[in-house]
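Note that one protein chain is taken out, while the other chains of the complex remain in position.
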Amino acid sequence: MNELSHVDRRGQASMVDVGGKAETLRTAEAVGRMQVNGAIFRAIETNTSKKGDVLAAARIAGIQGAKHTWELIPLCHTLNLTQVAVDFSLSPETLEVECVCRVKCVGKTGAEMEALTAVSTALLTVYDMCKALGQDMTIGPIFLRDKDGGKTGHYRREGQD
Amino acid sequence: MNELSHVDRRGQASMVDVGGKAETLRTAEAVGRMQVNGAIFRAIETNTSKKGDVLAAARIAGIQGAKHTWELIPLCHTLNLTQVAVDFSLSPETLEVECVCRVKCVGKTGAEMEALTAVSTALLTVYDMCKALGQDMTIGPIFLRDKDGGKTGHYRREGQD
Amino acid sequence: MNELSHVDRRGQASMVDVGGKAETLRTAEAVGRMQVNGAIFRAIETNTSKKGDVLAAARIAGIQGAKHTWELIPLCHTLNLTQVAVDFSLSPETLEVECVCRVKCVGKTGAEMEALTAVSTALLTVYDMCKALGQDMTIGPIFLRDKDGGKTGHYRREGQD
Amino acid sequence: MNELSHVDRRGQASMVDVGGKAETLRTAEAVGRMQVNGAIFRAIETNTSKKGDVLAAARIAGIQGAKHTWELIPLCHTLNLTQVAVDFSLSPETLEVECVCRVKCVGKTGAEMEALTAVSTALLTVYDMCKALGQDMTIGPIFLRDKDGGKTGHYRREGQD
Amino acid sequence: MNELSHVDRRGQASMVDVGGKAETLRTAEAVGRMQVNGAIFRAIETNTSKKGDVLAAARIAGIQGAKHTWELIPLCHTLNLTQVAVDFSLSPETLEVECVCRVKCVGKTGAEMEALTAVSTALLTVYDMCKALGQDMTIGPIFLRDKDGGKTGHYRREGQD
Partner (left out) sequence: MNELSHVDRRGQASMVDVGGKAETLRTAEAVGRMQVNGAIFRAIETNTSKKGDVLAAARIAGIQGAKHTWELIPLCHTLNLTQVAVDFSLSPETLEVECVCRVKCVGKTGAEMEALTAVSTALLTVYDMCKALGQDMTIGPIFLRDKDGGKTGHYRREGQD
């Protein structure tokens, strides 16, 4: 398979036929990081330690983002996800916010786009809530760390953790 | 202004009141890059040179993403954007896809989240169409390069171009 | 099971994993009432008797509301409903509009949120069409009357009919 | 004005023309309560005191619900809300969860449907997260407490607080 | 102006900049017809005469379709419509269902796409409710009959009524 997805012989967009694939358990885990300045980092930490809503709002946004993937990414199939979990960790030394999303479904196609969209949406939500303290945040890297199920088998990306 | 946005005194999420702000012309420009492997880079180039749909699909997805921002980012206000433009450039030396989104509106609040969401959605769409050729793509950095309008005035980020 | 749904050990929101549950026939029936004043009640009755659209609009809104549940309730799974029915009855003695919604699906999780969301959306739609005649309407009680399918078996709530 | 809203002379649904109305500041405040059993009440209290996400998730859902009103309530106009705030209080004596939503906009029509939809969505979200502990919750009453702006002037509902 | 809309100099899609246009009252009226067989025509007539929901459901769908135009048509701007009306008439001689939609807004760009999308969605809804009686229905012609407001002035299409 040395070709683009969702593209026919003429190079035109076309939602790829997954009708012949088996319904199997699919899992995917995506990771994303965002670099912030010290004032923003402390504001997130303080809000979190005081039961504030910043990371909760971003977690909810990430979960909702996973469910909206079919609507955002034009060629994505609709999937009935059976689980979505979004977690954050804060690295005071590097002033980074890390977001990890794990999704599961039983379906004919993988759920990596759902995990990546969740991470992306969650980090954008953190950005939105911090931007009054400075716009010099940087989102990324965002990447797929783990994926299982389906014909291609287990995928694990090493080295960027 | 040394506080988080959309957060009240108790740290709870609350869509910030922009009712008292003036309606002014707002512009925002966001940039995002994605690192791909050589096979993916060549597939995108070939598709583009043969009038294929990969970058067109991502451009449409980005424009739609900008319009969906209110739905994805929980605390974002709804804005009536007056312009959205999404452009791509390919860097053969670095195997990078770069996406730039410029948005405009006449409103009470800035449109930087719309520009950032557009870039993020556009790159996720490229990812989706290339993933059959390998999942080792990395999205990021995504950042705001320029913003104008409103009380805070002109913002320009240098150095990451 | 003496714990909240969709909440992990730390108390954080997380769409609960239903991947291991069996796909079975699920049914749910929710009920809701709205108290209105005499003028509003007569306006609804007159519109209904003259083939007007008030209750038809609310019925359509309720059916659409059921299908939008995944988007409104952040932790809800997406379900492919196989049936949605929304009915109204008018009680002249108590000046109440009653709405009943019955839904069915074959899935891994119950459809009670879909039935409750449908009833809630349908009554809000009646409210919207009557509000020129007075805002002193009261929505509620809204509750689940019947639910079947899945491991917990049949649930029936008595006494509020 | 002794007629239904959004209904033409034949009784048919028709989004009422607000083009001739002035753009003024509009505010609306809606209230909703939900009765739960003791185990559920304690679970919500415990989750809240431990910085859990239950009420944060419901707050986000309420804010998003306000923004989705145009999509849920068929005849509602689209509004650009300038503020949405959703708050909860817990009454241990009555085992009630109370939700209050305040919205503002500058527009040609009132925002009461947005406030009522937010309250309804927020309480449904609490229900969804508590339902593993029992389905015998009752949503309601939900009502409009305060509204200002526009030709009809200030409205205040007394006596149900 | 002898060029495509929403297309830049390179032919690429780009939401056209309407920021410099004046906010004026805009109106648009679209018409659509659907040809059905005799059995379907009589079923629609009977349902309508018995206070059934077929045309009410289609009217609601059309109104909602107008509000969803920004989401369906990728380059469309979001508009805050101030009025949407959808009407049907039945022609027994030609076995045609005719749908007319009139929309209004105060905005920087015309609302013809909203009127056309409403008509299209309304007729698709009628189709959906009649298809058990035969799939040999034909949707069309759908066209813009009248448009006013903005720099291009009044447009009226004659001859297809």
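Labels A, B, C, D and E are assigned to the chains in the order they are written; within every chain, residues are numbered from 1.
Keep in mind that, in the parts below, a contact is a pair of C-beta atoms (placed from the backbone, for glycine too) under 8 Å apart; a residue touches a chain by one contact, two chains touch by 3 or more.
Given the structure is predicted, the values throughout are model-derived calculations rather than measurements.
Chemist: Using the whole complex, pick out the displayed chains that touch the missing one.
Modeler: A, B, C, E
Chemist: Could you tell me which of C:Ser49, C:Gln83 or C:Thr152 touches the chain that is not displayed?
Modeler: The single option touching the absent chain is C:Gln83.
Chemist: From the listed residues E:Val18, E:Ala43, E:Leu81 or E:Val103, report the one that touches the chain absent from this view.
Modeler: Among E:Val18, E:Ala43, E:Leu81 or E:Val103, only E:Ala43 touches the chain that is not shown.
Chemist: Identify the residues of chain E touching the omitted chain, counting contacts across the whole complex.
Modeler: 1-7, 10-13, 32-33, 39, 43-44, 47, 50-54, 56-57, 60-61, 64-65, 68, 71-76, 112-113, 116-117, 120-121, 124-125, 127-133, 135-144, 147, 155, 157, 160
Chemist: Can you list where chain B touches the absent chain?
Modeler: 51, 53, 56-57, 59-61, 64
Chemist: Name, in rising order, the residues on chain C that touch the hidden chain in the full complex.
Modeler: The missing chain touches chain C at positions 25, 56, 59-60, 63-64, 67-68, 78, 80-87, 104-106.
Rule of thumb we're sticking to: only the chains that are shown with their structure count from here on.
Chemist: So how far apart, in whole Å, are chain C and chain D when each is placed at the average of its C-alpha atoms?
Modeler: Here chain C and chain D have centroids separated by 16 Å.
Chemist: Between chain B and chain E, what is the gap in Å from one C-alpha centre to the other?
Modeler: So the centre of chain B lies 32 Å away from the centre of chain E.
Chemist: Provide the list of chain D residues touching at least two other chains, using ranges where the numbers run on.
Modeler: 12-13, 51, 53, 56-57, 59-61, 64, 68, 71, 74-75, 78, 80
Chemist: Among all the chains shown, which pairs meet the touch rule set out at the top?
Modeler: The set of touching chain pairs is A-B, A-C, A-D, B-D, B-E, C-D, C-E, D-E.
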